[in-house]
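Here it is, the structure in full.
Of the protein chains in this complex, one is absent; all others appear in place.
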Amino acid sequence: MSESLQPQPRFESPSHYVRGRHSGNVQSVTDAGLVVTEVNNGCYLNLRGDASNAEFNAAVLSVLGISLPLMPGTFMANDTECLYWLGPNEWLLVSAQPGQKREAELRAVLNGHIAVVDVSGGFTQLNLSGPSLNFVLKKSSVYDFEAWWIQPKNDLRCVQTTFAKASALVIGQSQGTVAIIIRRSFTDYIAQWLLDCAADNGCFISP
Amino acid sequence: MKQKNRLVVFGRTDPNQPINFTFNGKPYQGLLGDTLASALLANGVNVVGRSFKYARPRGIVGHGPEEPNGIIQLGSGSATVPNLKVTQVELYEGLDAKSVNGWPSVNIDVMGLVGAFGRLMPPGFYYKTFMYPKKLWMTYEHFIRKAAGLGKTPTEADPDTYEKLNQHCDVLVVGAGPAGLTAALEAGLTGARVIIADEQSEFGGSLLASTQPIDDQSSTDWIAQTVSAITAMPNVQRLSRSTVFGYYDHNFLTILEKRTDHLGINSPQGARQRLHRVRAKQVVLATGAFERPLVFAHNDIPGVMQASSVSTYVNRYGVAPGEKLVLATTNDNAYQTAIDWYNSGRVVVAVVDTRQATNGPLVSHVKDLGIEVLQGYGVIQAMGSKRVRGALVAPLNENGTKVTGPVEQLKCDLIATSGGWSAAVHLSSHTGAKPIWDDAIVSFRPGISKQQERSVGACNGTFDLAQGLLEGALAGSEAAQLAGFGDGQVKRGMPIVNTLEEQAQQALFLIPHTLPSSRAPSQFVDLQLDVSAAGIELAVTEGFESVEHVKRYTALGFGTDQGKLGNINGMAILANALGQSIAETGTTIFRPSYTPTTFGAIAGRDIGELFDPERYTAMHRWHEQQGAVFEDVGQWKRPWFFPNQQETMHQAVNRECMAVRNSIGILDASTLGKIDIQGPDAAEFITRMYTNSYLTLAPGKCRYGVMLKEDGMIFDDGVCACISDNHYLMFTTTGGAAGVLAWLELWQQTEWPELQVYFTSVTDHWATATITGPNARNVMAKVCDDIDLSADKFGFMDWRDGTVAGLAARVFRISFTGELTYEINVAANYGRYLWERLMAAGAEFDITPYGTEAMHVLRAEKGFIIVGQDTDGSMTPTDMNMDWVIGKKKTFSFVGKRSLERSDCLRDNRKRLVGLKTLVPTAVIPEGAQIVNDPHQPLPMAMQGHVTSSYFSANLDHSIALAVVKGGLNRMGEIVYCPAADGSSIAAEIVNSVFYDPKGERQHV
Partner (left out) sequence: MLLIYCPHCLESREEEEFSYGGEAHIARPLDPENLSDEQWGDYLFFRKNPRGIHHEMWYHATGCRRYFNVTRNTLTYEILESYLVGTEPQITEVGV
């Protein structure tokens, strides 16, 4: 008998082994200087294509219901999906829906010089918030995030930059909250970095 | 405890808060607000160290970063900090300091011998004395290092933490003296993001020790008012105890903030120091100036001090460092010190002014106080040994170059000197700007730089307070405007300052003696390194002309004070000796760091486990739980081997290797680089990058390829699979993944943008479990029922989509062991689940997890190379016996192809990959060992090649090695030798590089 007749495969998110960890004298999210919360998104799809091609733009819009962000460092979002600008011909789709389904739907309407790659296992999203956030960002990255709050723009802001000794896509959510999307294999390192970084006022990783 | 030099007016120290400390083992008491220097002076401590070369007793000279003598070590053991300046250490309860220069004690002349020895230490001493005999250097060095005593390194790890902050601002103001404060205020008023940093504990700079009223209030009240205005602005970040120590390209500056040094040797909480890495749109430098000491004979005796420092100790700290003052000056400005000293209630013996006639308001004021002013006189020599006892004064000619009359002695215990002021052009110089000498102010001024910066106040050569305040305000508003804030207009009214007019100073850098410098008692230029005027003149006599050479020959300015006091005098003396102007002579280049900077702060938190990212696979915790020993491969942590209890590494690796050949092993291969390649031109592009062709590779098929750099040398290797039309998956080596992706992007983006292809890293997306061995198919069959596993349906170098352990998977039949192998890839979030299911399914076959060491042995048995181990950037595919991987029929000249035809690549005697079989089966040759024909030949031996991989093969029951040997393919059966450092050598026979299953039958089942 095949052993593939087994119960539901066990899912372990990238932060599986660091959830609940904390630094400083904090035991919960309420008294921590930095709160780290992993968001389990349904899928991450890397999308490539020619932004100057109107058909490509229209096809993406027709499937996702949101249009491609064409301004560097911005993203478009609706309730369940976000489309982040990664480069002049590269975007990251983060969706609540399954990756294979979304990939198939996009492939069905896209033609020619395009690429759709399911990278759902390769990334995770950590939401960062709390009074220590700006301090933690200054310690973690060379990018000027302070400017996001000083000169607010209408656009939704995101940027790919260095984060500790790794890299991250950092997404501005609201004053005092950012999300970072990082590579799976760096999750333990980034978690360790954040726990250390915000230890003075405490860091708590949500269970 | 009595502080005999403490005045009744306490300045900015607090008489109600006494602080206990020890210096060189003796207990003392100071006050809150004291530096270690002011507290030592308050207690009448004269000698704080011994000089570097001559071991002469030395006392405190300055009051800031310019201090050359008071160099101390704080604390002991792990809690110790070397080479701090007493003038920059704030006093705290329990502070424990020792002189660094003063073995065995600053007060005992055991070093008299060295002193005598030291007299024979001219410039270039090391070069001259220690060139020969070489053997003696070790003896000399030990002696000199002990005598030099440049501080002790901590004996244990530093218990403190340090951190780095990346800062961005519109305007960075360096220095919070009068000009810096008005600059920050004006810049802040525009709403710009401003950072103002100052190295002192409180803002105010020179004004903290000034008696000059501003706006009808005391200077300290003006500081308080201004600082409070700045504090009210949330857009201004104030950093005190923060030294801007480096100014780098594109307005990048580094600041060392000492957060807790003033509280104790270790931080009570949080980081001890913080390194701010600041990118500023505009910079205002307001770094002030250093008073220039006068150079005269025995000017190093304790009790010879900077005039401005004497005023600072009196006014700011309420400390009078002596009783009877002789003030030696070349300018009006220093007369204020005589006034301050007089007001402290102590005796001013005389003011000795080198100028023939002076009658400015300050001079008149001093005369009105009844103080004797000797005009046209110089202090030509200090008397005393561990403390000044008197000053020899003599009349000078108008130029100040000759003694013109009889010498007389003035009794005193303190000689304050001033040769004018030198602008602190250090940070300006860091930008590459060459300082410009200005005779009018007898100082360098900042040069023109390519940075967005300006200097204001004293560091700009503007020594007048009112002018400095105005310059600061103008610069603050201008800098803000250039950064996009405000209209460039000054908003606040300028403070009213009635400074007294000063008459022209005299440019005098060496007070003459009755004897020439070469015969006079030493006239010290650089106190820390004992460089004298005579030494500089001697360097010129010996033929040195360039200021940079003289600096290195004499060590002028090489100390921890970086010549902040001595450099200008030294350059002027050099200019004089060369018979040229100071402008012609120029200055040495100031470079970062402005003051010594803690290594810990530069490292920040990038230490220990955070030194480099540790990348984990999805199965990492399983490996940990099994007791795996890990190996670093790039940033990845990979299991090296999985020891059972009591097993040695050797035993574990042997067991793992045997399991793979005899039943089944399982390897975590998730770390291999994986690049998804899509686009109409994908196959064409891949074919240009690899040596072989992918144009005809069908979906479901894999091919091994080698990638060359354009010079024809192997750069990476791996398998590439065709997923579907126009869609490929490329595997790279673990360490090469990022480099290969950048390499592909480089060629596509810059050379062949017309090729329609996109690359995406999918390394992290997939978790990969490799099962390998004769039982691999049996295990596979238990966890997968939707792929036909039969050899003719799913053969070697095929891949299939399917379901493994209930998971969507891509399964590749590629092999690095030479056995039947399935590489199973699933989305990484299910990696551990897959692994556990495979372990359970394989249990009946005793499935054995193996690590990178067994993987290396197994592939070496098969003669498979590892790029970066068996190749080193100088190996072609031919060198590796891989001509078969070069596509001969390819029409496009793939990357690296042309270079394979270069004459050097066609040489007959290139090193070729061979196997080595040791004559003694158990002898394992060290990797990297050199290969020779005759181990008894005289040195240097003729090298034949070297060993690239070497292991004991449990499966073959003897040692095996891969090596590259000159003309190796024609030398099969020859015996060569690998000599070791101890004179022994290992003999081995040259054999084919494939040791096991040479026909490759085991993987084709």
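Residue numbering begins at 1 within each chain, and the chains themselves are lettered A and B in the order written.
Following the convention adopted for this analysis, a contact is a pair of C-beta atoms (placed from the backbone, for glycine too) under 8 Å apart; a residue touches a chain by one contact, two chains touch by 3 or more.
Fair warning: this is a prediction, and the values are worked out from it, not measured in the lab.
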Touch with the omitted chain, as defined above, among A:Phe123, A:Tyr143 or A:Phe186: A:Tyr143
Residue touching the undisplayed chain, where the options are B:Asn16, B:Ser724 or B:Ser903: B:Ser903
Of B:Glu745, B:Asp788, B:Asp801 or B:Asp957, the residue in touch with the unshown chain: B:Glu745
Options B:Glu710, B:Asp725, B:Asp786 or B:Asp801, residue touching the unrepresented chain: B:Glu710
Options B:Glu93, B:Asp249 or B:Glu844, residue touching the unrepresented chain: B:Asp249
For chain B, residues in touch with the removed chain: 166, 248-252, 277, 279, 432, 450, 710-711, 742, 745-746, 749-751, 753, 893, 897-899, 901-903
Chain A residues touching the omitted chain (full complex): 72-73, 86-88, 90, 142-143, 159-162, 167
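Simple rule for what comes next: only the chains that are shown with their structure count from here on.
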Complex contact set, residues of chain B against chain A: 163-168, 193, 269-271, 277, 279, 605-606, 609-610, 612-618, 620-621, 636, 676, 678-680, 756, 758, 760-767, 782-785, 803-808, 826-834, 837, 840-841
Of chain A, residues touching chain B in the complex: 2-4, 6, 8-14, 17, 46, 48, 89-90, 100, 112-123, 135, 138-139, 141-144, 146-147, 150, 164-166, 183-189, 192-193, 196-197, 200
